[in-house]
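Our next item is subunit A:
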Amino acid sequence: MATVPAPAKGKIRRSALAGGLRALRRSKMMTLGLGIMSLVCLVALLAPWIATHDPLYLDPMNRLQAPGPDNWLGTDDVGRDVFSRVVYGSRVSLLVGALVVLSSNLIGTLIGLMSGYYDKVDKVVMRVMDGLMAFPTTLLAIAMMAALGARMSNVIIALSIVYIPRVARVVRGVVLTVRELAYVEAAVAIGAPAWKIMLFHILPNCLDPIIVQSSFIFAQSVLSEAALSYLGVGIPPWIPSWGNIMTGGRLFINAAPWMTWFPGLAIIICVLGLNLFGDGLRDLVDPRLRGVL
Partner candidate 1 sequence: MAITESADQRLLEINELQTHFFTDDGVLPAVDGVSFHIDRGETLCVVGESGCGKSVTAHSIMQLVPTPPGRYVSGSINFEGRNLLELTREEMRQVRGREIAMVFQEPMTSLNPVHTVGRQIAEAVRLHRSESKKEALVMAEEALRLVKVPDPHRRVHEFPHQLSGGMRQRAMIAMALSCRPKLLIADEPTTALDVTVQAQILELIRSLKAEVGMAVMLITHDLGVVAEMAQRVVVMYGGKVAEQGTVGEVFAEPLHPYTRGLLSCIPRLDQERGELQIISGQVPSPLRFPTGCRFHPRCPEAMDICREEPPPATSKDGRYVACWLYDAGQGGGK
Partner candidate 2 sequence: MKGYILNRMLALVPTLLIVATIGFMLIHLTPGDPAAVMLGEEATEETVLQLREELGLNRPVLVQWVSWLGKVARGDLGQSFFLHKPVLEAITERLETTLLLTAYGLAIAVVLGVVMGIVAAVKHNTAVDGSLMVVALLGVSMPSFWLGLNLILLFALRWKLFPAAMYVPLADGLWSCLRSLTLPAVTLGFVSAAPIARMVRSSMLQVLNEDYIRTARAKGVHERAVIVFHAFRNALIPTVTMVGMTVGSLIGGAMVIEQVFALPGVGRLVLSSIGRRDYPVIQGILLYFAAIYVVVNLVVDILYVYLDPRVKYM
């Protein structure tokens, strides 16, 4: 089982973010990734102004049009403008990704801290986490969506449940190594309460791997949500998401490939940015994590 290597020289690793701008300058990958993500965020924020049409407006007379001056990325099988739908789709992907990252980190970190610190908790909880991780991720997500029903909130819940064990495992790994360190022993010796130790001594060491992993969880969420929506068990069809735009595309792949190409390219760009950022950050923070995160 892969574990996160101990912090160098037993000191608290200064969070990479403390180096902020300096970190950006040192890693071209990170900067590129951040740049791409900023672009995507900008598009999502300014969607109402960037989109050329109403993404939900049906225009059957205009269906399956190739990209042109009126419809920059063409129209789909019921005449909706693909460009506008892709633009609005960015909102869904970013929202879902961000909320999944947030909730899985919050709950996962809590579980990991408790598990790493208290052995009794560890035995029970990690079994459950291992049990959850025993399911192939996509299949688990599909099954949960089947039970819960296809709504955006359920997508977020389902994906969070999928990623919580992974966050918990990484955090637990850090806690296990850090709690053996001298300064934690010292804190315990002077009678510091557990929550203080966890918050001020252990948690700072977890920040770097958590942040690096968050980037990858975000990326995976975008891909998973797209797959779920594509299959029809994710975001409902009345909210344009990159995945469900492609659902219709399959039948018309020959007649109107743009229905498939452009939302897919949007996914690739977004996920690429996230992966670049994550790679760059991880290499900066601790290249040894390459096998683990």
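Regarding candidate selection, all candidates are chains of the complex that A comes from, given by their letters.
Assume contacts are C-beta pairs under 8 Å (C-beta built on N, C-alpha and C of every residue); 3 or more make two chains touch, one makes a residue touch a chain; residues count from 1.
None of the values given here were measured: they were computed from a predicted structure.
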Out of 1 or 2, which chain touches subunit A when the complex is considered as a whole? 2
Using the touch rule from the top, collect the residues of subunit A that touch candidate 2 in their complex. 2, 127-128, 130-132, 134-149, 219, 223, 226-227, 230-233, 243, 246, 249-250, 253-254, 257, 260-261, 264, 267-268, 271-272, 275-276, 279, 290-291
